[in-house]
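Here the complex is missing a single protein chain, while all its other protein chains stay put.
And now, subunit A:
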Amino acid sequence: MMTDGRTSGIIHRVTGSRLWKSVFRHGYPATDLDRMSAMFTNFFLHLLPAKVHPNSLRLTYTWALGMVTFYLMVIQFVTGFLLMFFYIPVTDLAYHNMKDLQFAVSFGLLLRNMHRWAAHGMVALVFLHMGRVFYTASYRPPREFNWTMGVLLWLVTLFLSFTGYLLPWDQLAFWAITVGTSIAGYPPWIGETIRTLMLGGHQVGQGALLRFYVLHVAILPAMLCLLVAIHFWRVRKDGGLSRPEGPSPKSTAIPVAGGRFVPGPQKTYTLMEVVRGTSPMVGAQRPEDEVPAWPHLLFRLIVLFQVVLGVVVLLAIVFDAPLEELANPTHPPNPAKAPWYFLGLQELVSYSALVGGVVIPGLLVLGLMGIPYIDRAREGEGIWFTSALGKRIAAWSFVGTIPYTMGLLFLNARFGVRRFAPEAPQGVVDLLNPATLLLAAIVAFSVIVGWRTGSRRMAAIALFSAFVSAYVLLMIIGTCFRGPNWDWALPWL
């Protein structure tokens, strides 16, 4: 190795040049103070705080779910941009573009697989992240609005997935557009207009493909960027990630390089002197409890990104993204199944399109957004399930929903309304079916829990847990126990 004077001389000349200094204003930061100011003055690092609370770094608290989702989004952007070079949103070409990516383009299959796996990952992790934030009550003030932003991000993610799997124009795509836009046509008065808007006409064809393409590559990503920016900005402005109140338990604190925190001579409080009052940034921060984000946060994030990228590449190498047959407008596949995360919805829709496709999802989104405004207590932030009682309620809700849901489905299969009253008006079927009865039971259960415990937090835990449990169950049923003609079937037969 050349570590002699000549090399270091060259390095010196490069790093001492005006060009270098115009790009990198400071040298490599050697002290904690320099590192903190590096976080502050660098455009990319500016997103992160200069100092973080060790509790926010605990893996078992956040599971890094939000950050992993963000990384997956970055992977989606990069792979998506590349795929756009070989994809033409024309019904006669789209499917063959997919085949080309698979067989004729170098690394085309890998990129498509990565795009697919990262998309599945995003859908799953956005939801898990929401679950983490919910169960640790991290939507407590001042983070209420950021929770709402999070719910919107969840919706945009789902729409991105939906518009994404329509693009290959295979059987899945064609019938998903058919069914999806028909659901959009259900709301009274405006339904048909929305459907026309989505399809760019009245039939599923070129107009629809182009519209979903534009949504997928331009409009929804732009919305995603904007919402993510607001989301992260709010995290910073609301005083970083949520955490249990009080100073960090010393046992979990990460030792600060160089000992205790000592305010440096450059430390200024300019902004804090301007900002009056006890905004969370000013009030709740105790710098002496925190550690510099460089290296404690930064290096973790770099390693995390490597891991995420590695897992996605590995999945993409091992498992190919499926491509069904070319879209056939005359025959849906039998059974025609949505991707796993929509199969619970498909199960609900199979009882009533209006209730399962419009009413329940609509109420669910409104309910989720409203949680922080309904549960206005302050206790429990940063603590999983808030209390031992919360833990018990969550467990009961999870488990209790299962027999109830199964019972409903069984009763419906044996004694469904249409079986006894074939001429019954649709309104009766919309009112008396497993989807409605499930919704009613879960809401009633949550109200009872809230009333008995006198805590809206406990009611929220019951509601959220029961819904998650029911949806996962429906997803499993849709995936494994539904066969041709959407009949009950056993996966091993």
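Worth pointing out:
Throughout what follows, a residue touches a chain if its C-beta (ideal position, glycine included) is under 8 Å from a C-beta of that chain, and two chains touch if they have at least 3 such contacts; residues count from 1.
The definition used in the following text is that contacts and distances are computed from a predicted model.
For the chain that does not appear here, its UniProt entry gives the protein name "Rieske 2Fe-2S domain-containing protein", which is one of "Aspartate carbamoyltransferase", "Rieske 2Fe-2S domain-containing protein", "Putative metal-dependent peptidase" or "Urea transport system permease protein". In the complete complex, the residue from A:62, A:79 or A:346 that touches the missing chain is A:346. Across A:42, A:182 or A:453, the single residue that touches the chain missing here is A:182.
Note that of A:22, A:60, A:106 or A:485, the residue touching the chain absent from this view is A:485. Subunit A meets the missing chain through residues 175, 178-179, 182-183, 196-197, 200-203, 205-207, 330-336, 346, 349-354, 416, 418-419, 422, 426, 429-430, 484-487.
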